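Here we show just some of the chains, and they stay where they sit in the whole.
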Amino acid sequence: MKQFLTLDDLPNLHQAISDGILLKKDPYAFEYIGNRKTLGMLFFNPSLRTRLSTQRAAQQLGLKTMIMNFSNESWNLEFEDGIRMGGLSSEHIKEAAGVVSQYCDVLAIRAFASLTDKEKDEQEIVLNSFIKYSNIPVINMESATSHPLQALADAITIKENNLIKRPKIVLSWAPHPKALPHAVGNSFVRMVKQLDFNFIITNPEGYELDPKITGDIPIINSQKEALKGADFVYVKNWSSYSNYGKILRTDEEWMLTKEKMKITNNAKFMHCLPVRRNIVASDDVLDSDDSLVIEQANNRTFAAQVVLKRILENG
Amino acid sequence: MKQFLTLDDLPNLHQAISDGILLKKDPYAFEYIGNRKTLGMLFFNPSLRTRLSTQRAAQQLGLKTMIMNFSNESWNLEFEDGIRMGGLSSEHIKEAAGVVSQYCDVLAIRAFASLTDKEKDEQEIVLNSFIKYSNIPVINMESATSHPLQALADAITIKENNLIKRPKIVLSWAPHPKALPHAVGNSFVRMVKQLDFNFIITNPEGYELDPKITGDIPIINSQKEALKGADFVYVKNWSSYSNYGKILRTDEEWMLTKEKMKITNNAKFMHCLPVRRNIVASDDVLDSDDSLVIEQANNRTFAAQVVLKRILENG
């Protein structure tokens, strides 16, 4: 594996899930693999889980880490080609990426969507610029349109908690006071599509995810209808995709509640975190024994470790 | 030892002091003890000594560290239970603590007093929330009401510099242009109370520390009277406790000067740092051979190492 930008870069998702579960049992089994190698972690946005779980994953593989917060530790970067750099940006991505990739063996990058310019966001300018101008493998720690480390952790979590042959998975939109990106939703959809699940998405009208990603997955506007018989309910807010980056509603009707969970087949509750309590989901859902959110976060370490291990083995 | 929130968590202060002095002589004697373990250091406030000395202590125990500055690297946290999270906070402590504790083996946390709400500060909400929602040991790197790593370093420093059987220790309030917390004062008092010293506190009226902590220790308003015959003078500003968080005076009358040191029994001068020169104490005091402030800071490493070692041994 030479890069990990979306889940599609994983040659075999089933194998990756199994690898993650094995690494969880014996996290230091490959401690030698990162010897004398360095992971550069570049952040253009805040991070808690990703920052710490990826560091931990690196440590468990014997890999050193160097962290760079571009918001306050370095120079403003310019991503446009051919521009006369007379403004705020002191350094062009051509140099920044070329330079940084000489100090590291692998790069991991977080760069969120702007939510103001769909075309630019879909070009994944930050991530793709680093790939173009660096000579080393790049890992996506959440980009404008995808968050594959989260999706792999979610896949591991479902695998660990699933008791039946073909579970029903519901991805439900939820309200949020701020406009959020589509990255987690997109990657979750891509992940479930690769596995043999009964999958349905539910969201209010106008909140449909990118149809190029959802394809022929059923999308319905009745959350209640969708939740019927669900084995796993994955809740997540995202802003409108068609009316790009806009918030169309923030009322509580779509908040996931204990009451709604009763419609399901004793479903497990999932969310990628951070989650706004009593807006996205109620306290009694988040605090119930059926919530997997803490376990999902735990599996972030092993998802990152699977990806780092594959990349190091190729190197 | 399962946690280190106040000095009272140390089963035996005398033993801890001796351990610190031994570790200072042979800092790498237990380099194997932290193998494959990670200390997560979480900062809600600035830090210089604590940040670096605790990292160094961890390194000397073979422990990896991961640092998180909550002010600019992560999400705003919500600490209130049952709240509808529609404001600035993106993540609840329940999730944050639960998640972070999965990536680390020990947590160390710095979270200062607000000085606006005495009741909340005394509840130590940040620290206690992390303890409540994480499953791993928590170390206090200065909380709202105590700074036990500093007090342990101070105890080591007094032990190293004390020549007589029962020295006279004076804790003297000093002026400061900003309202400061009571944490250092509180922990120093708790520490001295456990040792067989002749101890007296002096401060201007209205600046008495929490009487639940000072108990029956003599407190007098005459600094000169207090300094007579002192062997160690510990100077520190704190804001009013009764008139919580308020500054009652900032005049220079209480600044510690060389002149005042002459009243003492050639006392050693102590301060936890950072110190404002010529406000808290004059240059000639800070620059004199009797000042122990640099040595106190040095002992922060070994205080942290004693605590980390005990916690790792229990684990």
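Note that the chains take the letters A and B in the order they are written out, and that residue 1 is the start of every chain.
Following the convention adopted for this analysis, contacts are C-beta pairs under 8 Å (C-beta built on N, C-alpha and C of every residue); 3 or more make two chains touch, one makes a residue touch a chain.
Because the structure is predicted, anything quoted here is derived from the model rather than measured.
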| item | value |
| --- | --- |
| Full count of same-sequence chains in the assembly - 2 placed in this view | 3 |
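In the analysis below, only the chains that are shown with their structure count from here on.
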| item | value |
| --- | --- |
| Euclidean distance of C-alpha centroids - subunit A vs subunit B, Å | 39 |
| Residues of subunit A defined as touching subunit B within the complex | 28, 31, 43, 46-49, 51-53, 55-56, 59-60, 69, 71-72, 177, 273-279, 283, 286-287, 293-294, 297-298, 301 |
| Subunit A contact footprint on subunit B (complex, rising order) | 36, 38, 40, 64, 66, 68, 72-75, 78, 82-87, 89-92, 94-96, 98-100, 102-104 |
